[in-house]
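Notes to accompany the following structure.
All protein chains but one are shown in place.
Chain nomenclature is as follows: A and B, assigned in order of appearance, with residue numbering initiated at 1 for each chain independently.
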Amino acid sequence: MAEALSHPPAPTADTGDQTSLITGSEAIAVACKLADVDVITGYPIRPYDTVMQYIAKLVSNGEMDCEYIIAEGEHSQFEIVKHASACGARVFCGSSGVGWMYAMEALTVTPALRIPMIAMVGNRALDDPGAFGVEHNDALAVRDLGWQLVWVDSAQEALDTALIAYKVAEDRRVFLPCAISCDGAFLTHSQAIVKIPSQAKVDRFLPRYDRGDLLLHPDNPITVAPQANEDWLMEIRRQTAAGMERSPGVIREAYAQFGKVFGRDYGNPFYQEYMTDDADVVLVGMGTLSNPVRVAIREMRKEGKKVGFVRVRWFRPFAAEELAKTLSRFKAVGIIDRDFSLGAPYSSGVLATEVRAALYPVANRPPLVAFICGLGGREVTLPDVRNMSEKVYAAAAGKPQPSTQWIGVRE
Amino acid sequence: MAINERELAELVNLHSTQKLDPFKGVKKLPVQEYFTSGHRTCQGCESALVMKMMVKAAGPRTIVLGSTGCMYVANTTYYSTAWVVPWMHTQLGSSGSAALGAAAALKALMRKGKMKDEPINVIAFCGDGGGADMGISAISATLTHPDYNCLILMYDNESYANTDIQLSGSTPWGAHTTFSPPGTKKRIMHHRWKKNMAGMMAAGHPECRYVATVDMSFPVLAMNAVRKALTIGGPTFIHSLDPCPKGWDYDPIQSHELGELAVTSGVWPLYEVENGVLRLLGKTRDIAEGRLKRSPVRDYLNRQGRFAHFTDDDIEYFQSKVDEMWNKWLVPGVIPFRKQVEEDKPPAQG
Partner (left out) sequence: MSRLFAVEIVYRGIFQKKLAANISRAIVLAAHREGKPGISFGRYGDSPERNGIPAKYFAIVATDETTLEEGMARYEPKEVDVTICVDDTLFKGVESWAWYGLQPINKLTKAGGTLIVTSLKEPEELIPLAHRKQTPYKLAVLKGTPSFSGLWVYKDDHTDVRILGVIAKVLPELFTLRSVQETIRKEWKNELKATSAQRAFERIGAVTVPAGQGNPEVPYSFEMPKWTEMREGIAIPAIPLGGKMKDPVTGEEGGWKPGRNAVFKKWATRTMRPVVDFEKCIKCTLCWLQCPDTVFDVTPDGFYDANLEACCGCGVCEAVCPEAGCITMVNETQFKDNASQWEAWRKDAPSYQKHLADWIKDRPERSHGFRFRGQYEQELPNEFARQG
C-alpha cells in the first residue's frame, strides 16, 4: 500500500533564518518552496497571481523542484492539483474573485474527497462589475463545503500560516483543504520585511504528505468516489464533518509546535486580541483592515475611549464557543464585514451573521452591531473606524441601532 | 542562434512509458480482466466493452480516472465498483485535467525520490458530453503538454446517456433524444452535425503524438490503439464510437453488428495519426482503397429507433453528408476542408 512512497530524506543542516522584502504573495511562494510542494497549477487573475509569477521564477532558477502547470481555466487548474494530491503529491493552487468562482465545481468536490489542498485566495471583489480590490466573498463562498478558511494580515503571517496549513490539512485526522486569504492589494502587492525560516526548521516541523490507504496507486487498488445514494451519502458527509470537528485540536497542536520550532508564538490560533484587556467595546474583523483599526484604536485610547479589536484568523473551523466567551466580556461588539450577504438575517454580512449565531446561546450576550465596510477595495479609513466605534458605544448605552449599517458609502 | 537538439531534449522532460507491444490477434490476448462483471450497464452496452478492452490492453500498472457519465454511474454505483485497477471519479468536464494531474504527480514524486520509479499508465476517460462539449478545453490543454504521459479516451455513445439521453455536440443530425423529440411542428429538432472531435484534436495539437478513432467491433485494432497511445509518450487521445442500445433504441443483440455497420457505411472512419502521420485502418482503409464499397447508410439508420421518424428525404440527406465526407473532404473522413464551397441542402421541415 504505502510501499509506493519512499522514505523521507535525511535532515538538512540548519542554515538559520533570512530576512527578505517580499509581498504576501511572495511569502506564500516561499512557503511552497520550503514545503517542497510537488505540483502547482496557475492561471492568471489579479491579484493572487503574483504568487504564481514568483513561483515561476523559483522554478526557472532551480530553487524549486515541482511540476508547474499553467491551466486553461480555473476549473481545470483546481482539478489538476486535486488529482495530483490524490496520487500523493503535495500541491498548491490559488485564485481570486470570479476565478475562484469558475473553479467552484472543483472546490466543492475537493473537501468531500478529503484532499488536503492548500490554496491562496487573493481576496478580490466579485464581478460584476469587474473590480480587483479586496472583498472577502470569494473565499467565503466555500464556507459550507469543508474548506478550512484562514485570514492573515501580514506577509509574515502569510508565510507562517502557509506552513501551518500544510501541517494541519495533511494531518490524517483532518485531511481537508485549506484556503489562505490575503487581501488584494494591501497584502498581495505590498512588500514588507519577512523572516524566512531555514529549510532545516521547516523539515523538523512539516512531515511528508502520506495519503496512506487512500493513495491512488496500483499497489493500493481502490475505487474512489463511486456514485452513492441516500443510503450512503449521509454517512459520507458525517465522516467529512468529523474531519472538520477534529480540525481545531490539530490547529492548536500545530501552532504550539510552530512556536517551539520557529520561535514565533501566535498565541490563540483562532483569533488575535488587541487591547481587549480593559476594553469597553470591541470591533471584530478579518484581514488587513486590522491596520487602520489598530491605529484608530490607539488614537481613541488617547481620548479615553477604551476600544479593543478582535481579528478573526480561522473562519473555518469557527471557534464559536471561545469567541462567544471572549466577546461576552464587552458591553457591545461591532462586526466589520468586508463582504456582503444579500437577504441574510438583518441584512448583515457573513461574519456578523456567524458571530451573532455564536453568541446566541450565551445568556449575557452583548448587543451586536453589524457593519459593511471597505467593499470593492475601498479603504477602511480612520474616520470610518471612529464612526463604527461611536455606534458600538451607542449600542452599549442602550440606544437603538439599526442591525446593519453600511459605512463609507456615499449617501 | 538556433536552439540545438540537446537543448530541445532538455526542455521536454518525459518520463519513460511501459512498452506495450501490439496484440497479434484474438488468440494472443491476455486472459486477465481489470474491469469486470457487476456493473449496472444496459444489456449490450458497448461503452462497457470499451472499458474492459481499454484496461485489458493497458494492464495492471494503470490508474484510471473516470469522469461523470454512464461509465461512472453505471460502473461504480451505490458504493460498489467493477474495477480491479485503482480508479477515481472526476468531474464531467475534467478528464483532461485529471489525466494531467495524475501524470504530473507521478512524475514529480518519482523524480524527487518520494515514490518508487516505474512507468504507470494514466488513463482518463470521458463520454462525448463530458469530452467534446464541457471538457474540450481541458482535453485540448492537456494535449499540448509534451511532458506528461497520459491517455484521454472519449467513449462516444452520441448523447448524454447517463441522464437518460440528451443531445450533445456529438449527437448525429436528426436523432431523437429527450431534448430533441420529433414533434408535430418540428420533426427534426436537432439539426446540428456531429463534431469532428478526433480530427480536431489531431489537427489542433500537432505536437500530440497519437490520436486515433476506434470501434469495439474491431477489438484488436482498438486495443492496439490503446497500447500505442500508452507507449508512445506524451499526452494522447482516442475516440471510440459506441453503439448504445438505450439511446439509439435497438435490440441489444445488434450491438456488435451496429458497430461494424458504422464503419462499413463510412459513418465512422477508423484511423490513427501517429507522430503526425495519418493512417486509415481496417475496413476504412479498404473503403478508401476501393476494396470495399460503403454500405448504404439506410441499413445503419433503419435499425435504430432514434431515427424511426426519418423520412426518405432525411435518409438521403444523411447519406449525402456521409458521401460528402468521403468524396469532398480534403482528407476523407478526417479533415473537412473543401476546395470549393457547396450549398448545404437539408430536407424541408414538417
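Just so it is clear, contacts are C-beta pairs under 8 Å (C-beta built on N, C-alpha and C of every residue); 3 or more make two chains touch, one makes a residue touch a chain.
Note that the structure is a prediction, hence the values are computed from the model and not measured.
Novice: For the full complex, which residue in B:His15, B:His176 or B:Lys283 touches the chain that was left out?
Specialist: B:His176
Novice: Just one of A:Ala192, A:Leu214 or A:Ala344 touches the chain that is missing; which is it?
Specialist: Selected residue, touching the omitted chain: A:Leu214.
Novice: Touching the absent chain in the whole complex: find that residue among A:Ala56, A:Ile70, A:Ala192 or A:Ile222.
Specialist: A:Ile222
Novice: What chain B residues would touch the chain not displayed?
Specialist: Per the touch rule, chain B residues meeting the hidden chain are 26-27, 29, 31-46, 48-49, 52, 60, 70, 73-74, 77-87, 161-165, 176, 216-217, 219, 245-247, 249-257, 302-306, 308.
Novice: Which parts of chain A face the unshown chain closely enough to count as touching?
Specialist: So the residues of chain A touching the unseen chain are 112-114, 175, 213-214, 221-226, 228-231, 234-236, 238-239, 242-243.
In this text, only the chains that are shown with their structure count from here on.
Novice: In their shared complex, at which residues does chain A touch chain B?
Specialist: Answer in residue numbers: 3-6, 9, 36, 38-39, 65-67, 69, 71-73, 75-77, 79-89, 105-106, 109, 208, 216-218, 220-229, 231-232.
Novice: What does chain B use to touch chain A in their complex?
Specialist: Checking each residue of chain B against chain A gives 60-63, 65, 72-73, 76-81, 83-91, 93-94, 96-98, 100-102, 104-109, 111-116, 120, 137-138, 140-141, 145, 147.
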